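Complex shown without one protein chain; remaining protein chains in place.
Note that the chains are named A and B in the order they appear, and that numbering of residues resets to 1 at the start of each chain.
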Amino acid sequence: MTMGGANRLGQGIEAMQGHALDAPNKRRKSPLRFGWWLIFWAGVLYFFLPLLGTFVYSMKSIPIFSAYIGVLQDPKFYGSLGYSFIVGMITIAVSIGLMVPTAFWVRLRMPRARPYVEFVTLMPFVIPPVVLVFGLISTYSHAPLPFTWTDTGSTALLVCGYVVLSFPYMYRAVDTGLRSMDVQSLTEAAQSLGAGWFRILFFVILPNLRVALLSGAFLTLAIVIGEFTMALFLARPAFGPYLANLGSTKPYEQAAVALISFALTWIAMGFIALLGRGSRSRATITGAH
Amino acid sequence: MSTTHRTVTRLAGLMVAGAFVFAACSGSGSTAKLSSSTSNMDDLIKAAKAEGGLTTIALPHNWCNYGEALAGFTAKYGIPINELNPDGSSAQEIDAIKANTTNPGPQNPDVIDVGLSFGPQAVTDKLITPYKVQTWADIPDKAKDKDGYWYGDYYGVMAFETNTAAVKNVPKVWADLLKPEYKGQVALSGDPTQSNQAISAVWAAALANGGSLDNVQPGLDFFKQLNDSGNFVPVIAKTATVSSGETPIRITWTYNGLADKDSLAGNPAVEVAVPTDGRFGGMYVQAISAYAPHPNAARLWMEYLYSDEGQLAWLKGYCNPIRFEAMKAANVIPPDVLAKLPDTVGAVLPTLDQITAASTAITAGWPTTVGATVK
Partner (left out) sequence: MPVNAQGAPMARPGRRRFNLTWLGLVPFLVFSTLFLLIPTFYLIVGSFRDSTGQFTLQNYAGLTNEIPLNAYKTSIEISLVTALAGGIFGFLMAYAVISAGPSRFRSGLMTFSGVASNFAGVPLALAFIFTIGRAGLLTGLLAGLGINPYDSGFSLYSKLGLEIVYFYFQLPLMILIIAPAIDGLKVEWREASENMGAQTWQFWRYVALPVLMPSLLGSMILLFGNAFGAQATAYQLTGGFINIVTILIGNQLTGDVLHNVGAGYALAMGMVGILTMTLIAYQFLQRRSERWLR
C-alpha cells in the first residue's frame, strides 16, 4: 500500500494537515492562472459577505461595540461556551476510545464486516437529530437506565448522543489514518515482542494516528459547539441554546456572539492544524511495502 | 482477547447493578394525597421549603416579565427555581410531562403555562392535578376549569409592532397593512401551521374583515391579499429582523411588542399599536403537573402568581393578568404601571370550541388559500 492511498470521505484529514501524502508526490507548481484565481476569490467573497453583514449589524448597537463588550462580560457566555467545550472534549475522548479499537479490529481481523460497520457509522446522517433526541429521552427517562433523572445523567446522555453524531467523522478519520500505515505488520511485530492488545493500541497504533485523530477531533468539537436541538431538549446549559435564546432580548449581542464563536473555532482549528503539521513521525518497518 | 472478555463482563455487571439501583430509586415519585386547595398558607410554605426546589418550563424572562416573577418567588420563599427550555412551545411542555412521569430529577417540570387549548386535553390525558388558589373567586368563570385543573393566567391582544426608524407612518388598523407604502415590510411572528401566535394573527385579521370568532375565512383571504400585494414577507419576524429593518412591521402580541420596545431601548425606536378594528385576545392557562416532583412548591408558586405581587409582575410585562378587574376595583395597581398598559378595550377572547375549530381551519386553509410555497 503506497502512501498515496487515501480514503474518499476522509473529511480531508490529511488535506487539513496540508501535507503531501508522500515525498515524491509534488504538487504541480504551475503559475496560478487567472481562471483559478477568479474561482478562488469568488468563493472567498461568498463566504465573507454574510459574516460582514452580521458584523455591520452588530455594530448598530449604541454605543458602538457595546454588543461585544456586553457579550464578553456575560457570565452565561463563558458558562455555556465552557460547558459545550468540556462536553466536546469528553465526546472526543469517548469517540476515540470507541472508534480506534473498532476500526483497528475491523481492519486487522474482520475486513468483511467493514461495509456493515461503516453503514452503522453513517446512519447518523440519515436520522434527523430531533428524532434521535426524542428516542433517547423516551428510552432513558425511566428505569432501567434513567439517564435523565439527574443533571449528570442528562449530560452523560448528551455526550452519548454527540458521540453518535460524531460517528461518521471519527470513523472515517481513523480508517483513513489506519489505511496509510501497515497495521498488520506493526501488530505482528509488537506481538512478537510480547505486547498485549492494550499496549498495541495505546503505544503503537494511537501515536501513528495522531494526525488523523486531531482532524476527527476537531470536526467533532465544531459539531458539538454548534449543536442546538439535542442540548435544548435535554435542557442542558450548552452554547447552542444560549445563542438562540439571546435573540429575543439582545439581538445585537446574538450577532456578536455568532461572530466571536466563529472566529474562536477557526483559530482553534488553525492552532491544531499547526500542531498536527509538526508530527510527521510514523512508524515504518523497513522492508515492509 | 481476554481483556475484551473482561470488559464485556464488567460492562454487563455494571448495567445490571445500575438497573437495580435505579429501580430501587424509582419509587420516589410523589404519591401523597395532596389537597386541592389550601386553608393554611403557613403549612404550605413550610412543606414547599422542605421540598427544596421548583422546576418550571418554557418561561422566557421577557415574556410577561416572568423574570421578575421568578426572582420574586425565590427572594420571598428562598426556594431555588430550575428553569427548563425557555423557548419551548406549549406542545413541548406537555411532552416534557409525558416523557418524565417517573423522573424525580430536574428534567421533570412541576408547573406548566400553556395555550388555552392544551388545558382540557391535559385533563383528558390525566397529566395535571387540580388546585384552587386562594384568590380563586377573582378569576372569571369562563377563564378557568370548574374543577380547578387549569386556570387562565394572563392574556394579550394582537398588535402591530413597528420599527419607526424604518417606517414613518405607523399602521393603526388592519386595512393600513395593505397600503402600497408598506411593500415587503409586514411579517408574522410564527408559522400559522405551527404557532399559536400566528394563528391568532390570522384570526384577528378575520375579525377586522367581516369575520367573527366562528368564521376565520376572511382572515385567510386578508393574508392572501397581503401576500399578493407584495407587502407580506414570508419570514418569521423576530426582534433581530425588526431592528434590522427586514420586517419593520411585525404582527405579534402586545406584550411581545412592548418587551421588544424595552429591550431595544430606542435603538431603533419601536412603537406598538393595537389595531382599533379586529382586537383579538389570546389567553394562556396555568396547571400543576400530576407527576410533579415538588407538588407543594408547585402549589406555592401558583399562590404567588395569583397574589397581587405575581399579577403585578405580569402587568409590568404588559400582559393583562386575569385578576385585573378585581385588582383595579381594590385599587392595588400603581397608577404608573396602569398607564403603561396598552388600550385593549373591546378585545374578544374565544372559547375552547372556537379555538379548536379555528385552528383546524387556519392550518388547513393557510397552504391552500395563501399559497405557502413562494417561488
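Everything below uses one rule, namely that contacts are C-beta pairs under 8 Å (C-beta built on N, C-alpha and C of every residue); 3 or more make two chains touch, one makes a residue touch a chain.
Only a predicted model underlies this, so the values are computations on that prediction, with no experimental measurement involved.
The shown chains contacted by the absent chain are A, B, with contact judged over the whole complex. Within the whole complex, the absent chain has one touching residue among B:91, B:143, B:326 or B:348, and that is B:91. Within the complete assembly, residues 1, 4-5, 7-8, 11, 89-92, 95, 115, 166, 184, 188, 190-191, 193-196, 199, 233-236, 240-241, 244-246, 248, 359, 363, 367, 372-375 of chain B touch the chain that is not shown.
Touching the omitted chain from chain A are residues 1-2, 4-16, 18, 20-21, 25-28, 30, 32-33, 36-37, 39-40, 43, 46-47, 49-54, 56-57, 98-99, 101-102, 105-106, 109-110, 113, 115, 117-120, 122-128, 130-132, 134-136, 138-139, 145, 160-161, 163-164, 167, 176, 188, 191, 218-219, 222-223, 225-226, 228-229, 240, 243-244, 247, 254-255, 258, 262, 265-266, 269-270, 273, 277.
Note that only the chains that are shown with their structure count from here on.
As a whole-number value, the distance joining the C-alpha centres of chain A and chain B reads 38 Å. For chain B in complex with chain A, the touching residues are 1, 3-4, 15, 18-19, 22-23, 25-26, 60-62, 84-87, 99-107, 238-240, 243-244, 259, 263-264, 266-267. Here chain A touches chain B in the complex through residues 57, 60-62, 137-138, 141-146, 148-151, 153-154, 196-198, 232-235, 241, 244-245, 247-252, 254-255, going by the rule given at the top.
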